[in-house]
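Report on the following structure.
Just one protein chain is left out here, and the rest sit where they should.
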Amino acid sequence: MSHRLSLSQAFVFLLRRDLLLALRNRAEYAMPLLFFVLVITMFPLALGASPQLLARIAPGVIWVAALLAAMLSLDSIFRSDFDDGSLEQILLSPHPIALLVLAKVSAHWLVTGLPLLIVAPLLAEMLGMPADAQTTLLLTILIGTPILSLIGAIGVALTVGLRKGGIILSLLVLPLYVPVLIFAASATENAASGFDPSAQIYMLLAFLFLSISLSPWATAAALRMSAS
Amino acid sequence: MFLWFHKLGSPPHFYRIAGKWIPWLGWIFLLLLAAGLYGGLVEAPPDYQQGESYRIIFVHVPAAWMSLFVYVVMAVCWAVIIIWHMKLAEVVLISSAPIGASFTFLALVTGSLWGKPMWGTYWVWDARLTSELILLFLYLGIIGLHNAIEDKRTAGRAVAILALVGVVNIPIIHYSVEWWHSLHQGPTVTKFDKPSIHWSMLLPLLLMALAFQVYYVLALFQRCRAELLRRERNHKWVGEL
Partner (left out) sequence: MRNDRLLFEQLEISLDAGQMLVVEGPNGCGKTSLLRILTGLRMADGGEILWRGEPIDRLAGDYFEQVNYVGHHDGVKHELSCLENLRLARAMGAPSSIDLDDVLEQVNLYAYGETDVGSLSAGQKRRLALARLLATEATLWILDEPFTSLDKASMAMFSSVFERHLQQQGMIVMTSHHDISLPQQALQRLMLGMPS
């Protein structure tokens, strides 16, 4: 009796819709990326341009900047849908919400996390990071930024209906970001010092799988609560 | 037993029972506290390494245990909320949060006071202190979120989700920080790396831990009663009080 679309078709539809929206709101999505670059540039200015110092702090600095940029970009996942009523319509869809959420989060990562992958090597080079460390850095960004989007989505879903949501969002989400920061930064640092970073990379992969399997459901529950 | 559980979930019943227990709990807490403090401050011998200053662990360690314990209680409340839809569990959850936060803060402060004689500085990025700090942020986040949502029913659900996400994260955070700490600092020998603790120190420690447990229940009951009054003020049984 039901001739609704299959789940994968709905998934792709929502993903494409979000990508299209991002394209038409280019300015809004460029801000976090700009912020990322600015923050990293601040450090040599503040600490003096000594190459050894910069190379030593580079992994940590880049990752802290990535974290902050991710937090800035989180609001865009659900805010506009919440404000114009589209979120309700998504929640009223017969398709499983958790998977629709995954579509939105994937779109968010493609628009905010992937660009970091392109820009980071340039900045790493500017800070004097050795080449093999840069490869590790890219790997950590590739694995780590989806985790940031997934976990951040939970926080946004919890706070999207609140007036001062942004502040609480940072408070909620930062403790959860700490493990990613620790393992990603130290993996890169290890690579920079010539050690093997695979243990940390595996931990990051484990976090990624954990987030993919748990976060959509937590986010869906939080959205239902926010929209009620 | 099941019937007792369900009966406990009814707000007026809980209100009455909790009210009866509170004075008893108060006395038990004072007794245990006195015993623990006496045992820890007077009876136990000074540590051969750290002298008298180690005694702060009698507050620090139980506080740290409680900070984790309260969080686990909150996660259990989540399960109760989801499975049995007990309103009381929401109240317990949100009432526990400030108590847990206070324990965490206490653990942090006593930990740093301990740090001065031990490491020469008030703060150090010790694995435990750092993960306690992050735990404090989690607690503050929960309290903040609950305050920010006006409708208390919704707030209860939101906080339950957050508490659950936090519980999954606590072992992860703790493990990552410990791993990071062991990687970046030199190996630090802490008191409890030794396989066994002398009985004269263990006993006051356990007494203090028990005292803090009792205090938790005491404070919890008081807060829950206040919260119940606030939530149920439209219901009949409140008017009859």
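Worth pointing out:
The chains carry the letters A and B, assigned in the order they are written, with residues numbered from 1 in each.
Quick note on the criterion: a contact is a pair of C-beta atoms (placed from the backbone, for glycine too) under 8 Å apart; a residue touches a chain by one contact, two chains touch by 3 or more.
Since the structure is predicted, the reported quantities are computational estimates derived from the model, not experimental observations.
Only one of the listed residues, A:33, A:54, A:72 or A:90, touches the absent chain: A:90. Annotation for chain A: contacts to the undisplayed chain at residues 2-5, 9-10, 13-14, 17, 20-21, 24-25, 80, 83-86, 88-96, 224, 227-228.
Going forward, only the chains that are shown with their structure count from here on.
Only residues 154, 158-159, 161-165, 168, 171-172, 174-176, 178-179, 182-183, 186, 203, 207, 210, 214, 218, 221-222, 225-226, 228 of chain A touch chain B when the two sit together in their complex. Of all residues in chain B, those touching chain A in their complex are 134-135, 137-138, 140-141, 144-145, 148-149, 154, 157-158, 161-162, 164-166, 168-169, 172-173, 175-177, 179-180, 183.
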